[in-house]
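Data first, discussion second: the structure below is written as structure tokens.
Removed from the display is one protein chain of the complex; every other protein chain stays in position.
In order of appearance the chains are A, B and C, and numbering begins at 1 in each one.
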Amino acid sequence: MSDALQLNGDLVDRARAAADAIADDIQRHIDEHTTDTTERASLRLLGITGVNEIDVPLVNVVVEHARSLLPSGILRPFVDLMDRTGRGAQEVAEGVAAGELTLAPVPPERCEGVEARAEALAREGVARIDAVRARRNELVATVGEPPKPYVYVIVATGNIYEDAAQAKAAARAGADVIAVIRTTAQSLLDYVPYGETTEGFGGTYATQENFRLMRAALDEVGEELGHYVRLCNYASGLCMPEIATMGALERLDMMLNDSMYGIIFRNINMQRTFVDQYLSRLINARAGIVINTGEDNYLTTADAFEAGHTVVSSDFINEAFALRANLEPWQIGLGHAFEIDPAKPDQVVYQIADAQLIRQLFPGYPLKYMPPTKYMPGDIFQGHIIDGMFNFTGILTGQEIMLLGMLTEALHTPLLQDRYVSIRNAKYVFEACRHLADEISYKPSGLIERRADEQLRRAVEQLEHVRSIGLFKALQNGEFADVKRDPDGGRGFEGVIKVAPDYFNPFFAALREGRMSGPPRGTERGETTAGDSAVAGGGD
Amino acid sequence: MSDALQLNGDLVDRARAAADAIADDIQRHIDEHTTDTTERASLRLLGITGVNEIDVPLVNVVVEHARSLLPSGILRPFVDLMDRTGRGAQEVAEGVAAGELTLAPVPPERCEGVEARAEALAREGVARIDAVRARRNELVATVGEPPKPYVYVIVATGNIYEDAAQAKAAARAGADVIAVIRTTAQSLLDYVPYGETTEGFGGTYATQENFRLMRAALDEVGEELGHYVRLCNYASGLCMPEIATMGALERLDMMLNDSMYGIIFRNINMQRTFVDQYLSRLINARAGIVINTGEDNYLTTADAFEAGHTVVSSDFINEAFALRANLEPWQIGLGHAFEIDPAKPDQVVYQIADAQLIRQLFPGYPLKYMPPTKYMPGDIFQGHIIDGMFNFTGILTGQEIMLLGMLTEALHTPLLQDRYVSIRNAKYVFEACRHLADEISYKPSGLIERRADEQLRRAVEQLEHVRSIGLFKALQNGEFADVKRDPDGGRGFEGVIKVAPDYFNPFFAALREGRMSGPPRGTERGETTAGDSAVAGGGD
Amino acid sequence: MLIRPYGDTRDDGVIQFSFTLPMPYSVKAADVGKQFLEKLGFHTVGIAECRAMDPEYTFFVAYARTDVGIDPDEVKGDYLEVEEMDFAAINALIKERLGRKLGVVGAAIESDAHTVGIDAIMNMKGFAGNYGLERYPEMDALNMGSQIPCAQLLRTALERDADAILVSQIVTQKNIHVQHLTQLIELLEAEGVRERFVLVVGGPRINNAFAKELGYDAGFGPRTTPLEVASFLAQEVVRRHEEA
Partner (left out) sequence: MLIRPYGDTRDDGVIQFSFTLPMPYSVKAADVGKQFLEKLGFHTVGIAECRAMDPEYTFFVAYARTDVGIDPDEVKGDYLEVEEMDFAAINALIKERLGRKLGVVGAAIESDAHTVGIDAIMNMKGFAGNYGLERYPEMDALNMGSQIPCAQLLRTALERDADAILVSQIVTQKNIHVQHLTQLIELLEAEGVRERFVLVVGGPRINNAFAKELGYDAGFGPRTTPLEVASFLAQEVVRRHEEA
């Protein structure tokens, strides 16, 4: 089925060429700037953690303290201070926070030595990431892999312990990936909260300690089930590279990481976001983390039937940025969604066209397929069926990461039992239709092929248009998701800093240097839960 | 999609040839016999109705009274008595019941005159059926037709008024056919109960008055909805031709009428059933009623994956009997079912193969597709999804009469809301996937085509084997549904009568004479209920 | 310890409901649904769906919470605790301790025509990968099939001098099964032969406690396997034999 549709290869080439040009243009902006969170992430990569007495993370204190030094990068003066005091990174940060130590420009004569030491420290930092990645590879190899597609569900109680309990229940019911949703406004905080948390609404704080607790829970249940259970969290927001760092250290396996989501959906400044996504993705790449992009969101504000092609063009853009940040194709989980109004005649036929198109445009990429959300009804029985057709479309078109729809999508974040019934839905549909894709072919120039072709054509048009006006301008015009953003507006603009000619940050090089390649490999274990025969239930 | 699978035409021809031979063989038996209910039905066709003081139907009293005359047929002596008394059929029956009148053999000299009058009366009886059929044609033409596939649901409260209320609710929710399930043991009664009834369990008594009440309710709601709503009941059982008569007079549109269901599933004597089905089908044919056969039942006792081919062979047999009883292809709703264990890998793929095969073997026939029942779980959410995949398979393979699965199949006869949510399930899936069939083709020699081919081959083998041993013997061996029956055993054997050389029954000829042809035709009206957009429900 | 339903947070008491009220949909329908659930003792009611099904009926889907809990330790019942044995062990037990074949007669009685359940337990091929009673060399099992009148079942059991009678009841609407099952007990008692048989009933709505209440020796529910039934029969018949 991987080439079930006849696509116009020329159009595909033109799309990639345009996306490349768009990304190259933005990459120049990226290379000329740093941001607060980029600098803070660099400090975290040195091993700095913790908060001050009013709960401000030390890395924020340090970066704030050294604001005037940022155009040249925080690392040179910071490592210099380590040298001068003979203390470790954490102690220096604590000293700065305590007001004992002060960061200062490094005089030219010390630069060379400081830079060499900083490079060594950067390599050490990266080595910690590599060790975590190696551990993942080892675990997957010994514990085993679940079969594809991955069943992905969320937990969002606000309480990490409750989340962990529910995540384990979900894994036992058949979930392969657990995503912990962040609490509602966290992505707009210009710092990362610290420590374990038991309160949040609409989600749970993303903190390093919470990552660790959830990782431990999933390792435990993975061992029990005989296959590795993946953990996902969100990088996009005001602290992309910092959260990516935490994810790398705590062995997250997937991260939501989109080059434009924060801009469009969180009104985060675009100059900031493009810079932030770059380091965050370099880190994800190094850590062997699979990123998930957020094109599905476009179809919640724009109409999925009319604007389906914007998902395609944005996938090309996200791909281009991802490749520039050293991610390998197996790590690039491009997003798309099943969001056409279910009242539209032949809805599933069109969804098949859209999903199959994206499948063929990005072979080898672990596509993330999002379930229906916007049109999910309050009638949970009807919603469950729409989710069933989503599951069907997913297995038919070979999606690899299936975010499961919840029958209660219109109502609340998932209950324990919502996940359970959704997983049973998906497992049944996947097994019952597993080889259907091998059995059918699409009629040449039929409705499906024509829709796919039209989507591709419109995506190419859009990409070439965006190339001609530039991505900033396109975002300003509201060309994605019908949302307009100002290049100088939105949150976090004050944290964008033009770099000086002597800007120094050894992590960019260290993260690229001698990296491991390829996905973790393990034998497929874990049988399907659809296996338990559904013979007449009941009994009272 | 009607020729989506490459089938071996030779095998199809062999199947039909074998089925023809099997039916011809049985037809000889049919022609040599009559039954109590055949004679009673003939009296009903003359217009006799009502019960005596102990609730025994007059037709039963009359037939019982004239038992010794039956080998020559009840009609000659009965019409003779009408002649002699100058009374109408009803009055004569009442007289016989009251012990006032006595039926007696007709002396040869009166025969010719009596027979001529009986023939005239038979033509009158048939004319009443024709009038009802004409009325249906007229209603369909003026009120309109719903789009295919027909959505078919059951009501089964035991109370005809409650049934009518629920039937109307179902029709408003989108049902096109309402079947009133008979109360549990009615099919084993050797008479048809009389009058309106408000009690029954597992279903409602099939009586002529109940038929009338339900017909009126559906005509009312059909008018309101702008499309004709069809009514279905069951002929199979110990009184097939009598119930068929009632159905013809009360404008039922469909009847469950299988040449073998009663034998296999109700342990009704086979000699009896074959005779009964013949007249009942002649009546159904004349009345423009669509019959539904019961092959789906085989898969509740035999395994659907292993024994799927028995459905195919039985469909050929039912077809052969139906054609012999003057039914036109558009009236022959051959049954089949979605009963493969949902825990079986690729269940839906196999179901598609089976359903598509039957679709292609019987083009132009209104196939009746039965939903999953045996493996429906107590978990209604999971059951709802399995039903969703059934709906999907139905629309993909072009089934015309979709009996909707109920999410509570394992629990109880449907609640009001069970029908509602099931209809919403079906309407959504039908609309969302309506043209998928036009978009795909099946891989030559793939899993689907191979499965279909194997089913056909095995059906041919079975049919040729049955031809060689005879159908009676095959039923004795348990070759259908794994159920064994004795040719001289089972209920109703005492009511099978070998006809004398002078057997006389003018209805057989009258029913065939100058009949109308073709289905009722109306413009497609009634929009789909999936039309109401499913945007976020709720509100509290 | 009292436990409550677990929706999103332990002990939140969340329950999902669906029901139909026989009233026309109107602007206040959602409130009727909400207040109805409140009257039933629930709180924090969220009406997820409230839709006209028809001019006369309104369909509701709701979530609400209860503060009522239950202590599972206090739920006591008459559960059948059968020590499950394997095919060989069951046959060996009968052979060694009963010393003759164990006779079993089974049927779906009266108007019930559902045989798949009793077939699953009794027929050769069995169910869920384990053999039916007919396959046990140490049993003499007869499955009479469907719609067998109580009197006929008893007659056959007496004729064959069976040790156990197995009854299947699938149709339960309007409690028809209770009627049939009582009828059989009364017949056995009237004939004074109740004690001669191990009397077992099964079906999707049967459980052991319910069977005991009606006067049966054991009841088996959904997803019963032949092995469970065979284990019970062998142990129970041998026990009675040795006690006698």
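Rule of thumb we're sticking to: contacts are C-beta pairs under 8 Å (C-beta built on N, C-alpha and C of every residue); 3 or more make two chains touch, one makes a residue touch a chain.
Computed from a predicted model, the values in this text were never measured in an experiment.
> Of B:Q277, B:T408 or B:S422, which sits in contact with the chain we cannot see?
The single option touching the absent chain is B:T408.
> Just name the one of A:R266, A:H435, A:H465 or A:R512 that touches the chain not displayed here.
The missing chain is touched by A:R266.
> Specify the residue from the set A:V275, A:L334 or A:L416 that touches the hidden chain.
A:L416
> For subunit C, enumerate the residues touching the unshown chain of the complex.
On the subunit C side, contact with the omitted chain comes from 3, 5-7, 10, 14-23, 27-28, 30-32, 35-36, 39-41, 46, 57, 66, 68, 70, 72, 75, 77, 79, 81, 205, 207, 209.
> Can you list, in ascending order, the subunit A residues touching the missing chain?
Output for subunit A: 158, 165, 168-169, 172-173, 184-185, 188, 201-202, 265-267, 300-301, 374, 378, 410, 412-413, 415-417, 420-421, 537-540.
> In the complete complex, which positions of subunit B touch the hidden chain?
Within subunit B, the residues touching the omitted chain are 157, 159, 162, 165, 377-381, 408, 410-417, 533, 535-540.
As a working rule, only the chains that are shown with their structure count from here on.
> Can you compute the centre-to-centre distance for subunit A and subunit B, using the mean CA position of each chain? Integer Å is fine.
57
> Whole-Å distance, subunit B centre to subunit C centre, using C-alpha means?
33
> From the mean C-alpha coordinate of subunit A to that of subunit C, what's the distance rounded to whole Å?
That gives a centre separation of 50 Å.
> Note the residues in subunit C that touch 2 or more other chains, in rising order.
18, 46-51, 59, 61, 204, 222
> Would you pick out the residues of subunit A that each touch at least 2 other chains?
As it turns out, subunit A has residues touching two or more other chains at 377-379, 381, 410-411, 533, 535-539.
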